[in-house]
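A protein chain is absent from this complex, but the other protein chains hold their places.
Then we have subunit A:
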Amino acid sequence: MAAAGLLGAVATLASRRLLCAPPGAARGRAAVLGPARRFGASARAWRSSEDKVTVHFINRDGDKLTAEGKIGDSLLDVVVDSNLDIDGFGACEGTLACSTCHLIFEDQIFKKLDAVTDEEMDMLDLAYGLTETSRLGCQICLKKFMNNMTVRVPEAVADVRQSIDMSKNS
């Protein structure tokens, strides 16, 4: 139903986005722009399809979600644009203020990610289920080498009961 879709991926259309800047440019607050969605759409038109990167997400319930993004998009953008159903993801809309975009990376990909800033580390410290290869999805921008990578959504709920979904009943 429309409402279910609406409430699916938590981050919203109004989402402020981190435009992945060239290395060295400011991230986080300063890089957060206003309603970048329209701008993003038109800017995309001239980008070639080679700029696409496929990412697999292993959701909390073990489901695999696959989505495509453009080089330079953040993983938060990918989740929002593809309307991926990850509970609570991206609550602060990419402004380094919530840690709900916490993702766990494969070792070999993790090593190649841009260095983590103190500010991202500070927020990660509050994340649930922190691991050695954890990063915040809103701070990671797609690059070619990430094509087909798999990232894992950490188990967030303190209580590990089987989650119930009655949205598929009628």
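What to note about this one:
In this text, a residue touches a chain if its C-beta (ideal position, glycine included) is under 8 Å from a C-beta of that chain, and two chains touch if they have at least 3 such contacts; residues count from 1.
Going forward, contacts and distances are computed from a predicted model.
Set against the options "Geranylgeranyl transferase type-2 subunit alpha", "Translation machinery-associated protein 22", "NADPH:adrenodoxin oxidoreductase, mitochondrial" or "Rab5-like protein ypt51", the UniProt name belonging to the omitted chain is "NADPH:adrenodoxin oxidoreductase, mitochondrial".
Of the listed positions A:Val78, A:Met123 or A:Met146, the one in contact with the omitted chain in the full complex is A:Met123. The omitted chain makes contact with subunit A at the following residues, 1-8, 10-12, 14-16, 29, 32, 87-88, 91-93, 95-100, 118-119, 121-123, 125-128, 130, 156-159, 161, 163-170.
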